[in-house]
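Note that one protein chain is taken out, while the other chains of the complex remain in position.
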Amino acid sequence: MPVAGVDIGSLSTEVVILEKGKILAGIIVSTGANSKVAAEKAMQMALEKSGLARDNLQYIIATGYGRVSAPFAHEKVTEITCHGRGAFSLDSGVRTVIDIGGQDSKVIRLNSRGKVVDFVMNEKCAAGTGRFLEVMAHALEMDLAEMSRLAPLARKTVTISSMCTVFAESEVVSLIAEGYPREEIVKGIITSIVERTVSMANRVGVEGTLMMTGGVAKNAAIVKALQESLGIKITVPQEPQVVGALGAALLAEEGLEKKEG
Amino acid sequence: MLDLIKKYMAREKGPDMLRRPAIYSLGQAMVRYNLLKFPYRATAMMVEYGLEQTKKVYNRRLPFVWTSAFFPTELLHAMGIPAFSPEIAAALAASLGFQGNFLREAESRWWGRDNCSFHRCAIGGLFSHYYPLPSAFCASSHLCEGAVLMFGSLARVYHRPFMLLDVPVEQEDDSLNYVIGQLKQIISSLEEITGITLQNGKLQEAVANAEGTRRAMQEINELRRHPYSPLTSREAFSYLYLNFTGLGSRAMLRVYETLARELEERIREKKTPEKPLRFKLLWLHLPPFYRNNILEYLEEKGARVVFEEFNHVYWGAMDVSRPLESIAGRMLSHFSYGHISRRIEIIKELAADYNVDGVIHFSHWGCRQSCGSLRMIRDSLQKEGLPFLVLDGDCIDNRNYAPGQVQTRIDGFLEMLA
Partner (left out) sequence: MGQTAWEEAFWQRLEEAENDFRQKNGKIAWFCSYTPVEIISSCGLHPYRFSGKEGTSYYADSFLHSSLCFFVRGCLERVLKGEEKNLEGVVLVNSCLAMSHLFFALQKYSSCSFSYLLDLPRYDSQPAREFWSQVLRKFHRALSKYRGIESTEKELWEQIYLYRENRRRLQQLYERREGQVAADGHELIRLVEAFTILPPADFQEIYEAYSRDIFNKKNTLNGPRIFLTGSSMPGGLAKLIHESGGVLVLDDLCIGRRILQFTGEPEAGEDPYSFLARQYLQREPCARMKSAGENLAKLEDMLKKYQIEGMIFFYLKFCDPWYYYGQLLKEIVKDIPVLILEGEYASAGTGQMRTRISAFLEMIR
């Protein structure tokens, strides 16, 4: 019985279709202005790829910010539980999950059965989230991929001493004006977001295998810096972006089993 | 009816009517003739009392004072001086939806959005002449530092006396004597400013009222442990007005005694709650007062806030024969003041008493007191195996309210409890 998990984030939307634990399709599209449209589009693409019709899907769970307004979901589960579940299914040694999301960053602690036992999320302000990276990238007039590419080229790190996004943005602007090389500023920004995340991770405590999920996990420079700062190796799954949707799909299978009892 | 008021308030000159004493007489009449619906008779009594007090402060001929949340109001009730609580006024403004006007007014004259919005709202309310200018500003220094600083500043700007009760952190004899001395000083200053003399026996009467209130509160808190307790957290928070301004008054005593009887009656009826109860929660600090559905959303999900840190009766029996010592003792025994371990112990106690499944801390932006040592609370609760959720937000300023963020955190928390 095929089921689906849909993760509708502020930046991208993912769909995973699953049958008996096997992934039939995994799709990533950008969310754009309308999350409903993006969800429909991603679902359509996933169905095409798996050769299924909408009616074949027995259970659908939506997660992420758009979950509340997801058009076709049978159930809504937060990305905290889904990322935890998804990460644990990929590696049962995972006890800590880090996800730097667009609006929210989170550190999730799992027990030996993969159940969430504690989590922390960023405080109200955007410092330490994907949004922070975006604002900084904008100030530097480059995209996130370019940031990742530039960072290793830096010989030194400029310290971004401001803690809040608003202060930090003007600090970056003045660093540019003072003629600091862009790669050094990029490295400074990355250090700043990494240290933020580490401070959050320390609040719940890091244990067991640490997996990083979400789009930011594709940014090698950030993962590397995070590893160095935490002093432990970070596992990054092949497709970190779909972990949330995968978790949702796995929960859908469980939900289906329960329903059919 | 409330919707009608809100609609009226939304008009440009809407808040103007708040300054007219007649409006409060009208409100009182409406309460008396049951034109307004309240969940409890006690609530109606409180509203009527609140309207009576507010009418007095807008009267413009009678002396009255601004009081901070933890100022010993027994003194004022003993002297018959009405108290205006700017924090409650801010909460009321937020619940009626016009706090934005006041916040903007404050921000256009004084800079920054990092201080407590209860206070920012009150500053704006005073600047724009909606909140009445008092004969004196009375603050106590324990817990809330912002109020001390705000009152001090406003007193300077408006050339009014500022009375500060400086409460030390240690519960020792030196501290007690220091506080008692100040209470005496404050009474004589109030007499001088208002021309009202403290009559013999009045202070004892106020302390007797406070003691009766304490017992009634304990009774209510005990009743709330009952599985059929009907009092929701939102309703419990609605009595905050009395907690901030009423202690020492006959009215507060009567309201709480009535509430205790009503709760008893309803529990006897054994009505099961509409939603099956999945989780019991303890709420730390205050909830937001503007339109939000956090507490209701929890109920909808089968999670009920069964008790709030704010309603904990932290002080011991008050001795009518030694009124000042009793009041000073109450000030010094606040569990949330002094060493953080005091607060943590009480949280653990309350969690055990109410047998809760989890604890939620609503972190009001700008409240250094409640937010400062969250990590220690988290660590201690974790040791007890108690899940802990921090909701960052703002009680008054809804520009700091992101429903999506809050919902995700609550959902994630409840999924974790399941």
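Should a chain be cited, it is by its letter among A and B, assigned in written order, with residues numbered from 1 in that chain.
The definition used in the following text is that a residue touches a chain if its C-beta (ideal position, glycine included) is under 8 Å from a C-beta of that chain, and two chains touch if they have at least 3 such contacts.
Quick caveat: nothing in here was measured; it's all calculated off a predicted structure.
Engineer: Could you tell me which displayed chains border the chain that was left out of the figure?
Structural biologist: A, B
Engineer: Sort through A:Ala33, A:Ala53 or A:Ala177 and give me the one touching the missing partner chain.
Structural biologist: Spelled out, the listed residue whose C-beta touches the missing chain is A:Ala177.
Engineer: Among B:Met17, B:Met30 or B:Leu374, exactly one should touch the missing chain; which is it?
Structural biologist: B:Leu374
Engineer: Provide the residue numbers of subunit A that touch the chain removed from this figure.
Structural biologist: Residues of subunit A in contact with the hidden chain: 123, 125, 159-163, 167, 170-171, 174, 177-178, 192, 195-196, 198-203.
Engineer: Can you name the residues of subunit B that touch the chain not displayed here?
Structural biologist: 110-112, 114-115, 141, 145-146, 148-150, 152-153, 155-157, 162, 164, 166, 168-170, 174-175, 177-178, 181-182, 339-340, 363, 365-369, 371-376
The rule is short, and it goes like this: only the chains that are shown with their structure count from here on.
Engineer: Quick one: which bits of subunit B touch subunit A in the complex? Just the residue numbers, please.
Structural biologist: Going by the criterion above, the answer is residues 365, 375, 378, 382, 387, 390, 392-393, 400, 402, 404-405, 407-409, 411-412, 415-416.
Engineer: Once bound in the complex, which stretches of subunit A touch subunit B?
Structural biologist: Touching subunit B from subunit A are residues 65, 68, 76-81, 103-104, 115-121, 123-124, 203.
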